[in-house]
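A selection of the complex's chains, in situ.
First chain written, first letter: the chains are A, B and C, and each begins at residue 1.
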């Protein structure tokens, strides 16, 4: 029952989840195998969106709560590592799809 | 009506103008067929094939005596004409424009004569067009003869004992024979180039996968699909454009004809001198004077390592097929001229009008 | 001005979707990556500056510092890494993302005690985040050889399933009890970390990409869960997007490797190499089999391709197909020629007859002696149905029946693709070392069928 309540309260969220899953599936299927690795890498960079949460954690932390700040700092560093490293690596992988000039 | 099928008198011509299958059709339409003894032998039709099809195999004399219509492929010769009887209808190739004497002689016998070579090149006459049907085979056979005479093979082959480079074939004149020659030589793997005075043949040559050698032909004209005589200037431009290929060629096939004229000289002695040792020229225009200066009809001339074969014998030697096609053309022609076995003499009709050279001894065309 | 931030998040979300979509085509992939990264940048900057809290400067400085430090390190790592080491780096980055989610969960835990649904969410973030972290680090270690490729406890499947079950029960109890025990929390954390390790260690190195993709999908879900914590749309949608796309990608990768999905789900990874090849692999080395789309992309983006036709091309009657492929590649600016070995096929000139039939231009046929020096400048050699004529045993193995026969030196080329139906030998009846060359990939299948599929694949690029 709690679950049903939860569902009801978050109906919009559930629609959003459903639709997003549809899009995720629709967008990925039928990609050529050579793109598997770059795509995995790109998706990995996107999963770094958790950085947003990390930043919020720091913003919301009590400025005197050093533990929270330290943890937040760590979370931001790790998150941005994921994002920046992810995108740059993906970009490098994709170099090989540039048409060579003769 | 009795149709008399003569045996060809030229020895090298193995064809016969009607095959057993077609005699059967004619008989079913109400004609009778008298076939001269051994007429089909050169085409691998036995006398028994004819009799089984319902014809009578008869002697030459009895044929001339009894037939109402007398048919043959090559022009009638003196011996034939002497036996014509007044009122008979005779059909063969007469080449009336270049053979006025022959026409006079035939006319003097009081017969009516149709000439197969005068059939107009219009769409509905395509199935009677012996020029097309025979030239086609000539194109094929010219390549086979060439391949047989050459000391090289046509295709490229990379083998353990080294690479054989493909033969280079050059074709002058891309009418029906030229096109079929291109197709055949290409099939065998040769590198084929071709040239023609009519520019519309470029696309046709390329549609067969060969290379066209373009010669600037400003000033030249064609007439109803046939080429007219080329100017001297054109001949010079043509030599310039083609010589490179000619001097590399292993086999040259020439087919350039101008209807009713001597065929143009496209390869001079001087050009032959520069050709490859061992090259072969097949001159299908030899009977009209030849496209190569040195060619002699029905002879093989050897000039400074180049073999020049003057011939029209090409279709005559694939005689079974050639006779089949000729017979079908002849059938269609006779069907066109007659209604229930009787001639209609419909002179309004272009085909009848163009081909009826002599009507009851009176010369209509010359 | 929170509404501006919402709009920015919406835009970022759209760039994620659109970027991911573009990443799916070779031509647009780079652009897609760029677009998604711009969206991410926007979201980050927006998050920092567009809010209505009052933040002391030193916190700002901390945030900026953290971002600066992380960016520089991330960038350096990504730029310095060798091409071949990229997958392991991806795994490491992915682990960092998981760690980040875990930390957020830990920080948020204290704030939400008593609110069951919030606590559950936090817990989920911690569990998923930390198992992703430890799993990714193990995967990274395996790929770069720091860790033995395959460690299997007895009954590892059973153990793993028990551990995860235990974790879930523990977490449920935790939520129900509305406990605020930090100790229990760290116990949960450690449990999840251990599970991540247990999950990945029994899996063989060859399957790592699949595992990374799966872990990546989990990081996405962790991010989405964290997003729920803050009701943050870009995190939710972005996370779920990565979660679903990652899962589909995992399946696709399994399929490309000829592994069944249940193999993956039930932890039966690791049965190491695909079932191709005979028993002699261990001596000769590994056989790498490749797929149509890999070959298609490889060829399409090459400059020089040489096709080596053999008897198999004739058997498959694939002459028309190979000609079409050749023309297609030429139309894409690839230089293509055929290397004709003098005894390829079963009669002198067999390949010439065959290729002439499909109208391959004579100019494109190169003789062995002419073409051998060219292989070293060739990007891809495509060996179709040939075997003996490219067998290095002719040079190396005096006891082989073809010893002394000149061969096409395809091993000089940068990459070699060999298309044949099986590992069966050719006319001479001997094995071919070329197939075990590290530069060689095998494309198994009937030549005609394979080439036709290649044509389709190249056309779609």
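The criterion applied here is as follows: a contact is a pair of C-beta atoms (placed from the backbone, for glycine too) under 8 Å apart; a residue touches a chain by one contact, two chains touch by 3 or more.
Predicted model, so just to flag it, every value in this text is computed and none were measured.
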Composition by chain label (entire complex, not just displayed copies): A x2, B x2, C x2
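Heads up, the rule we're going with is that only the chains that are shown with their structure count from here on.
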Rounded Å distance between subunit B and subunit C, as computed from the means of their C-alpha atoms: 69
Separation of subunit A from subunit C, taking each centre as the mean of its C-alpha atoms, in whole Å: 18
Contacts with 2+ other chains: residues of subunit A: none
Junction residues of subunit C - those touching two or more other chains: none
Subunit B residues within the subunit C interface of the complex: 155-161, 163-164, 166, 189, 191, 209
In the complex, subunit C residues that touch subunit B: 340-343, 348-349, 351-353, 356, 359, 362, 365, 367-368
Footprint of subunit C on subunit A - complex, ascending: 6, 13, 16-17, 20-21, 23-25, 27-61, 63, 68-69, 71-94, 96-100, 102
